[in-house]
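The complex appears here without one of its protein chains, the remainder shown in place.
For clarity, chains are labelled A, B, C and D in written order, and residue numbers in each chain start from 1.
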Amino acid sequence: MILGIVKGNLVSTIKNEYLRGHKLLLISQIDINGNLLDKQEVIALDLVDAGIGDKVIVVQEGDAIQQMLGHSNAPVNTMIICVVDNIEVIEN
Amino acid sequence: MILGIVKGNLVSTIKNEYLRGHKLLLISQIDINGNLLDKQEVIALDLVDAGIGDKVIVVQEGDAIQQMLGHSNAPVNTMIICVVDNIEVIEN
Amino acid sequence: MILGIVKGNLVSTIKNEYLRGHKLLLISQIDINGNLLDKQEVIALDLVDAGIGDKVIVVQEGDAIQQMLGHSNAPVNTMIICVVDNIEVIEN
Amino acid sequence: MILGIVKGNLVSTIKNEYLRGHKLLLISQIDINGNLLDKQEVIALDLVDAGIGDKVIVVQEGDAIQQMLGHSNAPVNTMIICVVDNIEVIEN
Partner (left out) sequence: MILGIVKGNLVSTIKNEYLRGHKLLLISQIDINGNLLDKQEVIALDLVDAGIGDKVIVVQEGDAIQQMLGHSNAPVNTMIICVVDNIEVIEN
């Protein structure tokens, strides 16, 4: 699972019927301090109603998504599982 | 899932029977602004009739593909799930 | 599986019910000598009560986690499997 | 799935019984123009009788391999699924 920030909303016309109605967001990866990482962006299904600018936890595995959707028909393997409110860092 | 742009079409003679008749496209990864990322290209099965130059969403997981093909006999784990029409970005 | 060091604790309000009560830690990847690697941080479920600063082994696969949780309802695919006490390196 | 070129043949004495008799090849990743990418080499099971120098498509998922082998006993998750004859690139 990775930490990211929601950057945008994807609009597509050709969609699998099981994807229809689901929001697909584009997520940039960030570090513990909220800085953008020079990494690839990922596209994630949003079931927790995240907004642009939210810090989120993204999981990349098909089985996890099917558990949340309740069926295994959607061809997706990346989803937002929660919005992060705060990160506690204790320096050693 | 990742965002990419279709760059080319792969032609091969030795093919698994379950791959025969399916188009295999070569996809370069792009960022939210459509710029090419310095990442590896991926090869994806195309079931949505994407064309060269199209921006697409690519999913990399075997189970997702088997759901769209309706059987589990094709030895592939990467596919195009939709063509992207537009990306809405709201700057914060 | 990868070697990492626990850097922080994630606090989130919107949580899947199966995640509730579980600690989510942010892990930085380290090399054999304990130096931080220039790699993306990962978020892992903690079932072994690791503390900030602990060196840990992180496994990234949903099935492995479901085995330790005893059910397959939590949408997570990364977890800490043990705290590392010592690394023996024999130079050749 | 990725595009690669076969670079060498691995010889090992200690082998799982289900791997015995199967050829393991070392593959370097290439881009659409056939240039070597600065990426890690992968080791793949060869069931299509690829030769050194051949451009190949490599799939990295255990399920896909078990489908081609017809059993799930071989502890491998990377295989060559076809030799690529030609890549058609249409510049936009």
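Assorted remarks:
Here is the rule we use: a residue touches a chain if its C-beta (ideal position, glycine included) is under 8 Å from a C-beta of that chain, and two chains touch if they have at least 3 such contacts.
If you're wondering where the values come from, they're calculated on a predicted model, not measured in any experiment.
Though it is not drawn, the left-out chain touches C, D in the full complex. Listed here are the chain D residues that touch the chain not shown: 7-16, 19, 24, 26, 28, 40-44, 52-53, 61-63, 72-78. On the side of chain C, the interface with the absent chain consists of residues 1-3, 29, 31-32, 37, 39, 48, 57, 59-61, 63-65, 67-68, 79, 81-90, 92, using the contact rule stated above.
The rule we apply is simple: only the chains that are shown with their structure count from here on.
Put simply, the C-alpha centre of chain B and that of chain D have 19 angstrom between them. Rounded to a whole number, the gap between the C-alpha centres of chain A and chain D is 31 angstrom. Chain contacts: chain A has residues 61, 63 touching two or more partner chains. In terms of inter-chain touching, the protein chains here are arranged end to end in an open line.
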